[in-house]
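This report concerns only the one structure given below.
A single protein chain has been omitted; all remaining protein chains appear in their positions.
Labels A and B are assigned to the chains in the order they are written; within every chain, residues are numbered from 1.
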Amino acid sequence: MTSAAEAGLLRVEGLGRAYDDHYALVDLDAEFPPGSVTALLGPNGAGKSTLIGILSTRQSATEGRVYFDGRRVADSASMRQRIGFVGHRTMVYSELTARENLQFFARMFGLVSPDDAIDALLDRVGLMRDKDRPVNGFSRGMSQRLTLARALLPKPSILLLDEPLTGLDQAGVRLALTLFREARDAGAVLIMASHDLVATSKLADRALILSSGRKRFEGATGEDLAAVYAECIGEAA
Amino acid sequence: MSGAAPGYVAILSAVLVKDLRAELRSKETLATMGLFGLVMTFILAFGFTADPATNRRVIPGALWIALLFAGTLGVGRTFAREAKDDAFSALILSPAPRSAVLLAKMIVNFCLSLSVMVLVTPLLAIMLRVDLLPSLGPIMLMLALGAGGFAVVGTPLAVMAVNARFAEVLLPMVVFPMVSPVLIGGVKGTSVILGTTFGDDGVGGWIQLMLAFDVAFGVGGLFLFERMVTE
Partner (left out) sequence: MKLFPVMAVVGAAAVAAAHYLTFIVAPMERTMGAAQRIFYFHVPSAWLCYLGFILGFVGSIVYLYNRKAKADAFALAAVEVGLCFGLIVLLTGPLWARAAWGVWWKWEPRLTSMALLFLIFAAYWVLRSFGGRGEGVRRFAAVLAVFGAPNILFVHVAVKKWRGDHPDMVVSNGLTSDMRLALYPSLLALLIVFFLLLHLRYRAHRDALTVQAIRRRLARLRGI
């Protein structure tokens, strides 16, 4: 049963993750509405990566539940169908060309005749000229552009971004932010963890601030993300 | 363009084609394994050469040691490609059935170690002057079952090993005793084929045992893989 209020909404309830000697995440309730970008902030070890890991289905929660579209996420495979993930590492095969990488991941997502979409996306991220070169000749920034294309290719409803701007130059950052805005405007849920507060504040309209695995702040933010963060965590952190 | 849940066979073949293409382009695994096979053949020949009758008795052991080492090299290598830029994460974060991914990797490892044996077996036969030709078919069948056993156990463990320190030392230490039933079956079965040992029920019982091992651990691994890769 999908009520109107829940459509496209990603919600976590009582989410917790215990490691052997500590909790990385404690009893977290949070909502991530569609068409919004939530900045996920906090000092190192706050639980940001754990939260993104659980939402991506890479990690399992020891407590609590995740709901998407009003339904409890139980079948991970159907959840994964709708998730795009950008992490610290490029997550592409260096022996394959840019195009072959995208073709491979298109097949992993069961996309039907993806070739036009692949070309369009390669053009978008500025890799059209290099599309038939193996990735091991790419710079870090080019690989990062490719990984953006990889994540966006299946048109995900949830975009999980863990330091997505790593290795990008100024033009690359601008491009990434534009692509993320377009995904947001298409109604996707975006969650972005980054230490780059300046770039994040250009994009995010909400923030979820964690420290020591607990929620310190959740809600809309104005222009001044840095001020909200400083208030919650303190300047030193 | 819409995403439908990708089919099992489609994923299987996509991962196989991807690995094959990457391999043909870099050739590093095949080159290193081929050379390794050659080196090993010489070492084993130096170690075991004796009179013809003795050679016939020791060649099964030499073959199976070669398979064990070739397999170890293979499982480590094929996963290194996935781990390099963490493409493996992207792979298992896709909706593709994870067990299909594992099965594809098992098949790749199986093919790699078997292809090394296709090189090593005739060379060893020539160097040790044992005429394997009349029983080549059954021997390759045994080796294939052995390579299968190694692949089904070694592949998931190699995936897990990236988490540990000293992974390259740990992996053989962990996998060798685990595949000991296959090793025992292979050596003994091969001697039965060569007529240097006589079992109660010939080579059939050994084939059954190895087949059962391959199926049991293959199915078990595929079944558990989802839980294995979830952090």
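Just so we're on the same page, contacts are C-beta pairs under 8 Å (C-beta built on N, C-alpha and C of every residue); 3 or more make two chains touch, one makes a residue touch a chain.
Bear in mind that the values here come from a model prediction, so they are computed numbers and not experimental data.
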Using the definition of touch stated at the top, determine which of B:F48, B:F69, B:F88 or B:F213 touches the missing chain. B:F213
What residue numbers in subunit B mark contact with the hidden partner chain? 153, 156-157, 160-166, 170, 173-174, 176-178, 180-182, 184-185, 188, 199-200, 205-206, 209, 212-213, 216-217, 220-221, 224, 227-228, 231
Name every residue on subunit A in touch with the hidden partner chain. 18-22, 60, 62, 212, 236-237
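In this text, only the chains that are shown with their structure count from here on.
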Touch list for subunit A against partner subunit B, complex: 53, 56-60, 76-78, 80-83, 85, 87, 89-96, 100, 104-105, 107-114, 117, 134, 143, 150, 154-155
Which of the residues in subunit B come into contact with subunit A in the complex? 1-7, 10-11, 14, 18, 21-23, 25-26, 81, 84-87, 89-97, 226, 230-231
